[in-house]
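These notes are about the structure you will find just below.
Note that one protein chain of the assembly has been removed; the remaining protein chains are unaltered in position.
Now for chain A:
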Amino acid sequence: MSGPDLRGAAAIVGVAESDLGEVGQDRYAIELAAQASVAALAEAGLTTRDVDGLFCAIAGRGMAPLDVAEYLGVRPRYTDGTMVGGSSFVSHLHHAALAVAAGACDVALIAYGSTARSDSGRGRLPTGPPELPSYEAAYRPRMPVTGYALAAARHMYQYGTTRTQLAEVAVAARRWAMLNPKAFARDPLTIEDVLASRVISSPLSALDCCLVTDGGGAVVVTRADRARDLPRPPVYLLGAGEAHWHRTIAQMPDLTVTAATESSARAYAMAKLGPADVDVVELYDAFTINTILFLEDLGFCAKGEGGDFVSGGRIAPGGVLPVNTNGGGLSYCHPGMYGIFTLIEATRQIRGEAGERQQPGVTVALAHGNGGQLSSQVTAILGSEASL
C-alpha cells in the first residue's frame, strides 16, 4: 500500500447528534441532518459559512448532497455522496481526510439524518427504482435481518456459537445504554429476555435486532494544523481502510468472514497500530452476530472465538474490552444507517466527554462501519494528540 501519508493529517473537530429516538411526524430527515450539522460546527467554533466540503448520504435520496447543501445554504467546492449503506459515514471520514490533506477543501462536513421510526407510521418509507432483477425476492427473505440470520446460522454451525452468546451481545449493549442518557432503550435486560423474545428470522430474535429510531448526526473534519487552532482537542484520524466484496448475501463468499478483515488491516497499517493498542471499540451492531463477527475480523480474537470473547460480560461495562460504549444500534439509536454514531462516540471517548460511561485514559479508539448485507466494511482508527 502506498499513497500520501494520511496518518494524523486530518482531525475531527466537532461532532453532534440531532434529536434522537422518536421525533414526531412533522419532522424531516434533512432537518435532522441540518440540526446536527449546526451543533457539530458550533463545537468546532465554525458555522455553515466555513463549510467548503460536503459529505452525506440519506436513505432513499439519490442526491442527498444537493438536498443538504441547499438546505444549509452551503456552496461546497468538494462534494462526496458515497452511499454504501450504514458504513457510508466512516467512508466519508476517510474521503474527507484525503480531501483536506490534498487541499481540495478546508472544512469538511459529514451529515446524516433519518426519520425511519416516524416514517413507519405515515407510509413514507423510501422507495427507489428497481436495480438488477432479484434472484432472492421469490424466497421472501425479510431483509436485512435474514441476511444476518444466515450468517449467524453458519457461524453457529461452523464454530459452535450459541444463541446465549448472541444474547450476551444484546445484554452488554443494554448495560452500556443504561449509562447513556440519550439512549432509546434503557430498561434492564437479561439473557433470558433475549432468548424468550419472538424469533424474527432464526436464529435471530427481536432482541438480537437493532432498534428502529429517528436520528441524525454530523462530524466536522479539517486539516491537523488548522484543527489545533479550534476550541476542542483535535481527534486525529490515524488510519482508515475500506473493503467490500459483495452486495447480496448469496454472493458473500464465506458468511463467517467479512471484508472487515481487509478494511481493518488497511487501517492498522496506516495507523501503525494493532488491536492491542485500541482502548475502546465502537462498531456497527445492527444485529448481535455483527459484534461477534467484527471482533474476530478486527483482530480482537481469533476466527470462531467471538462467542466466547463476548461471554460473561467481557464487552460490557467493567469488562476486558469496552465495546459500543453508547449502547450501540441495539440499545442507543439506529435510524437505518448507524455508522456516523460510531465516529461521534469514539470522538467523545477520546476527548473524555462521555459522562458516566467514560473509559479512563482513552488514547486510541476504533470506529467500524458496516453497510448492506455484511457488504461494505470501513474501519477508522482515531486518536488523541498523545497518539501521534
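Just so we're on the same page, a contact is a pair of C-beta atoms (placed from the backbone, for glycine too) under 8 Å apart; a residue touches a chain by one contact, two chains touch by 3 or more; residues count from 1.
Throughout what follows, contacts and distances are computed from a predicted model.
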Among "Dihydroorotate dehydrogenase B (NAD(+)), electron transfer subunit", "DNA-binding protein", "RNA polymerase sigma factor" or "Secreted protein", the UniProt name of the subunit that does not appear here: "DNA-binding protein"
Touching residue (missing chain; options A:146, A:165, A:180 or A:379): A:146
Missing-partner contacts on chain A, residue numbers: 132-133, 135-142, 146, 149-151, 153-154, 157, 199-204, 248-251, 255
